[in-house]
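A protein chain is absent from this complex, but the other protein chains hold their places.
Up next, chain A:
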């Protein structure tokens, strides 16, 4: 009637036709029909309606036809489970067929039909096939166990298939061994606790024997399995390495990489003095180099792996620089990877060669590549000190080309060079300034502004230059705005006379006209600093900056070690641990390198070493932060700023409270107290009120969140010793301010008045921030509670023990002396959270002899609870990793005097004992920090 009917009939017609052909008597016709069905299936047509007809063709002696039907079944059985049952009898019968090809085919196909009902029928045939006389059937059955396990794990265990599978590892046929290993490895990954792959020297020996006879693909399974084994000593490791080494010359790159993985892992156990160690190193280079002549796809994957290997063991490829030179017809992703490796391999010996190459690359046409090449020159300068001068002159040459993006990129890297080698290459500043107008990218503008600010005293027209940027202040990106603010403040501090107007202008732009909170905050901080104490401002803003190093882009050592265990896998291409990209549970067993210990006695050594951090070769600098503008906050890493101590009596209590709340912690400059208004430049006084209250609101809000543990009051001064005055006390830290909570009781018979308190000089400069205020005279038997605010700007003298505080209390009767120990955690400041990268670098930077290790016993908390409890006392968790079931918390804290303490807390679930490793540049505080941990965690 209508068109639609017409179309449906044609469709039906096609299916009809096929149906007729499928039921034809002629075998050839049937075969052709099934082929057509499969072709339709592939292009996405629904041919499920033909299910019964196709299944009818199943009972045939013709193997080709049978295979085709099975192919169809695999595809549609899931959507037609009831129909699929029709085929079961044929399957079971085929499993008994005299032809091994048919037996294997039946078992293989049944395993692929993911229908529960079918699996019940699969068990018996599978059991038989696992013991079949033909290896082809056995190897197919071994895989089928893995298939069945995925559908119904319980069934596989109940039926005892796993044991049969284990037996197959000793099979005489290497193909069967390989498939059994593959199946077991996969099953074992979903049951990390089970000991399915029981690797012991005997089974390893069997695997090594099978390795020589297998196909290349089987070799990969076996090598990957070997990589999970931990040899018991260095001798065993060496003997396995010797038997794996021949695989390095295999034509299949996957075999090569799996072998490299085993070798890299077991090498960790070999002593570096061993001759064999050197031999092995030499053998690793040629196969890696060979990979670079493969197609670009393989090259790329190989380069990603080499990148890891070079970071772990640069000695392997140190003489192979040339192979990483970029070819003009390499795809861009290969070029960039090569560039990265070139820099990692750069050393004094080959730097000239590398620089010459990089200079060539910088004149190519591809903009992205050119930029990376220019950056690479900068990285070379920072990495190889001897080359810095040559790098700078190369960069200057490039700036002369006046090509916009080259110039901008060059300026960004020159800024890093200035930071690494201060006061060395300032002669080039003039050239840089010539290019000021051509800079249109925020990063380049920010870099240029930084340079002008940093060297303001040597640039005659620095104020003009900066002023020119200020005109379009609101159109700049935040990066540039922040940098401009800092640069002008620097300029003001260096040339205060001519630039007052400029600094006012930028401060008001930043604080009043901007709605960016970062910018506003920084504006207020500077304003406040400048207005209260220009000397302190100078110390803060112009403080010496921490050095930067090329190590920023290195992979964190523990992650690197984990990735080395995953060489030749996707993890090594993404440079991420498998847990980051593999769906839940599967294959997320953390792997770690075996400890380098030859003997079994020293079981302690893996414990004491910081997780995998290789010792010895660390450079003694701190990496640059991601944010190059971070110089203000970076100050925390510098030497403590010591300001003039304040006379406590002259300070108003309220002010201390407010200021102690936020600014102290924000800036880390301890002497932040409002001085008399006289030092405030008159013209800056006006906008202060509104601005400052803003700032205080903000910080006190933040501060209120934290409150650290307070110990109960203890008797500090018994009445007997003080003519009737009893003092109980404790220390608290709240909202960033420290106070001493005192309870004074008059146990004498006379009234006490005229209280006063004084501290002796002590290790952290603790001092009362206000006089001891006891408002009314204390009558006999009366008790008064007082909270005495403290600051840390008093005179410093190292005490023994470190946290000893000697106090003198005076009243109308006499002067009494007592000493008490304060818990160190009252000194942990609120901004003690270190950036991850800085943490990593600092950890490496602090020499190992500064590391102290402690046990915290009987603490029932888990990692989260520990972390949050410590956080409330300003011990911050920077990172958390789970390694072999242990939780590792990496924590940082900072003391009021700027000393950083880095901690690694190892928590084993179920075990109430924690291991605490502390690293600090001033190791004498470690013991007290440990006590603080104990106190906080146990209360």
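We adopt the following convention: a residue touches a chain if its C-beta (ideal position, glycine included) is under 8 Å from a C-beta of that chain, and two chains touch if they have at least 3 such contacts; residues count from 1.
Heads up, the rule we're going with is that contacts and distances are computed from a predicted model.
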| item | value |
| --- | --- |
| Omitted chain (choose from "Cysteine dioxygenase", "Septin 9b", "Trafficking protein particle complex subunit BET3" or "MHD domain-containing protein") - UniProt protein name | "MHD domain-containing protein" |
| Which residue of A:15, A:38 or A:436 touches the chain not shown here | A:38 |
| Option from A:97, A:186 or A:521 whose C-beta touches the chain left out | A:186 |
| Full-complex contact with the absent chain, from A:122, A:169 or A:336 | A:336 |
| Candidate in contact with the missing chain, chosen from A:220, A:530 or A:856 | A:220 |
| Contact residue for the chain not shown (choose from A:257, A:358, A:388 or A:548) | A:257 |
| Where the unshown chain meets chain A, residue by residue | 34-35, 38-39, 42-44, 63-64, 67-68, 71, 78, 101, 108, 111-112, 114, 139-140, 143-144, 146-147, 150, 175, 179, 182-183, 186, 215-217, 220-221, 224, 249-254, 256-258, 286, 290, 293, 295-298, 300-302, 322, 325, 327-334, 336, 360, 363-365, 368, 400-403, 566, 568-571, 573-574, 578, 581-583, 586-587 |
